[in-house]
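Omission of a single protein chain aside, the complex is shown with its protein chains in their original locations.
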Amino acid sequence: MEQYSEKVMEHFRNPRNVGKIENPDGIGHVGNPMCGDVMELYIKVKDNVIVDAKFKTFGCGAAIATSSMATELVIGKTIEEAQTITNKVVAEALDGLPPIKMHCSNLAEEALEAAIKDYHEKLAHKKA
Amino acid sequence: MEQYSEKVMEHFRNPRNVGKIENPDGIGHVGNPMCGDVMELYIKVKDNVIVDAKFKTFGCGAAIATSSMATELVIGKTIEEAQTITNKVVAEALDGLPPIKMHCSNLAEEALEAAIKDYHEKLAHKKA
Amino acid sequence: MKTIYLDHAATTATDPKVLETMLPYFHEHYGNPSSIYSMSRVSKNVIENAREILANAIGAAPREIVFTSGGSESDNFAIKGVAQALRDKGNHIITSQIEHHAVLYTCKFLEKNGFTVTYLPVDHDGIVKLNELEKAITPQTILITVMHANNEIGAIQPIRQIGEIARKHGITFHTDAVQTFGHIPVNVDDLNVDLLSISGHKFYGPKGVGALYIRRGTKITPLIHGGDQEHRRRASTENVPGIIGMGKAVEIALTTMDSEAKRQIALRDEFIKTLLDTIPDTILNGHPVNRLPNNVNISFEGIEGESILLNLDMEGIAASTGSACSSSSLEPSHVLLSIGLTHEFAHGSVRFSLGRNTTKEELDYVAEILPGIIKKLRAMSPLYKK
Partner (left out) sequence: MKTIYLDHAATTATDPKVLETMLPYFHEHYGNPSSIYSMSRVSKNVIENAREILANAIGAAPREIVFTSGGSESDNFAIKGVAQALRDKGNHIITSQIEHHAVLYTCKFLEKNGFTVTYLPVDHDGIVKLNELEKAITPQTILITVMHANNEIGAIQPIRQIGEIARKHGITFHTDAVQTFGHIPVNVDDLNVDLLSISGHKFYGPKGVGALYIRRGTKITPLIHGGDQEHRRRASTENVPGIIGMGKAVEIALTTMDSEAKRQIALRDEFIKTLLDTIPDTILNGHPVNRLPNNVNISFEGIEGESILLNLDMEGIAASTGSACSSSSLEPSHVLLSIGLTHEFAHGSVRFSLGRNTTKEELDYVAEILPGIIKKLRAMSPLYKK
């Protein structure tokens, strides 16, 4: 198989921000076991800034590393900034992924989108 | 390729009875250059016994060795005895031939047949 | 760190004694076996000797052995070759759902070219359902191809019985014995097979060489046309060192097979028991008894195979998985789905395949390391809620 970058392996070995957030402001739940990867992303938002993020992931090395990297990238970002974090951004931050693993980075992007959507919905709900 | 027997190689290296007989009692000329082998067999007959035989052959190792062996086999034989010398007999006398070379032993049998036929014709001609 | 290599079903190291027999044929006796000068006779004789060794090993005649470049070529040659040769007789092929891709994708290819293929189902242990076979046979059926033992879950198939049925109906029968030959007894008459695929590197021979047994009288069209080699059934200058190496590997396998199989079965069963006992929510894939002596295939609920392998690799342990994430598809192994695993379990499978040098100590080490890895990954998994 084509090799993972050192950065991918480092995140795989020591994934950051594993776990759940109690009472999160947004949850993204994407993927499905059929395809071999599932990700849950939890975010905590304060004054429009993502102050914390945690994940749980079922998947291969790339899925776990991209999950970890995605949480690192979003923490400290405003919601608008976070929305610019595409799968490409995550993959590049990991020094790239083998071609057959690129789909794994979609997982992180989709989870982030879903979590932000959930955050907006919860916000709308609160306001309503 | 499958190997020639030691006997074949011995006859190939030192073919017996190469050449022509002046005023032969029979000549057999068989084969054709298209197939890669041509044999001329000359016999000298005295009192119905083949007292001498010589050959010229264009052909592969097996063709030359079977020609040589055939002359050795017929010398000293009566015409009737010589007629029992089939391709199988020649091949066996050479300790066998590789399967793809078996056709070469036909050459010797056919040359012998042709030479005997020629002998009979010449005889009939003389008598006539 | 010395690697604990538990992927012998993927490939084995070439036995040093095998390599040694090959060496003189690279630049000392390098003659082309088809040439007529004395130098070539050496090459010719040694490959014919290897052919005889292999033929004897499976109860065949030397003329019935064709050397190939490996298991995949043998499978392609057998299946396409018979399909081509018997096309006028019929266009139906029967195989199983758990074949190696070399068989499966060859069948799919033929489906695009006017053939119909029946893929026989297997039971939960991965054994082909014999009663489905008779039902599948039609007057159009020209070939049955079912593997001797499965490469992923090690399930040994009822080849002898399948062969009997094939013979009763006059249908040509091929088996892929790539995982069994050299490991358990393989005899073409006992198995009732007409064609049988072998690959050198699966039993400590070199990579890039294999063989196809073709029973006398079996109609088959070459896959590789050209020169007169291999009695015109497989063209190309012979891979002399490879063939000699495979021959030597056969010789060694024959002398060690019985004792080695016994030894591996004992190790295997203890290892399986330990893993199932110490790690919860874990199942054994494949038949508990009718399985390759060296095959251990376990599914761990809620986690994915590749991430297990990477963790094992960090500890110096080499194994394999049937999870999709190690291949270019997203679907997990067709074999694991065929035995009825859910995707959660199918993705979480790991195959450990033992070899001649595998020791109890190595397996003990793996059994010690593994529970921690599983626990860590499950803690990270949104699917494992216990």
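Each chain gets a letter, A, B and C, in the order it is written, and its residues are counted from 1.
Quick note on the criterion: a residue touches a chain if its C-beta (ideal position, glycine included) is under 8 Å from a C-beta of that chain, and two chains touch if they have at least 3 such contacts.
Because the structure is predicted, anything quoted here is derived from the model rather than measured.
Q: For the chain not shown, which residue from B:Lys7, B:His103 or B:Lys122 touches it across the whole complex?
A: Final answer for the missing-chain contact: B:His103.
Q: Looking at the whole complex, which of B:Ile64, B:Val90 or B:Ala108 touches the chain that is not displayed?
A: B:Ile64
Q: Hey, which of C:Gly126, C:Gly182, C:Pro206 or C:Gly286 is the one touching the hidden chain?
A: Counting the whole complex, the residue in contact with the absent chain is C:Pro206.
Q: Residues on chain C that touch the omitted chain in the whole complex?
A: 3, 5, 7, 10-16, 19, 23, 26-28, 30-32, 34-40, 68-73, 75-76, 100-103, 105-106, 108-109, 199, 201, 206-209, 221-228, 232, 235-242, 306, 309-310, 312-313, 317-320, 326-328
Q: Can you list where chain B touches the absent chain?
A: 1, 9, 12-13, 15, 18, 29, 33-40, 56-64, 100-101, 103
As a working rule, only the chains that are shown with their structure count from here on.
Q: What's the chain with its C-alpha centre farthest out from chain C?
A: Farthest chain from chain C, going by C-alpha centroids: B.
Q: When the C-alpha atoms of chain B and chain C are each averaged to a single point, how far apart are the two points in Å?
A: 55
Q: Just the number, please: Cα centre separation of chain A and chain B in whole Å.
A: That gives a centre separation of 91 Å.
Q: Of all residues in chain B, which are in touch with two or more distinct other chains?
A: Answer for chain B, listing residues that touch two or more other chains: there are none.
Q: At which residue positions does chain C touch at least two other chains?
A: none
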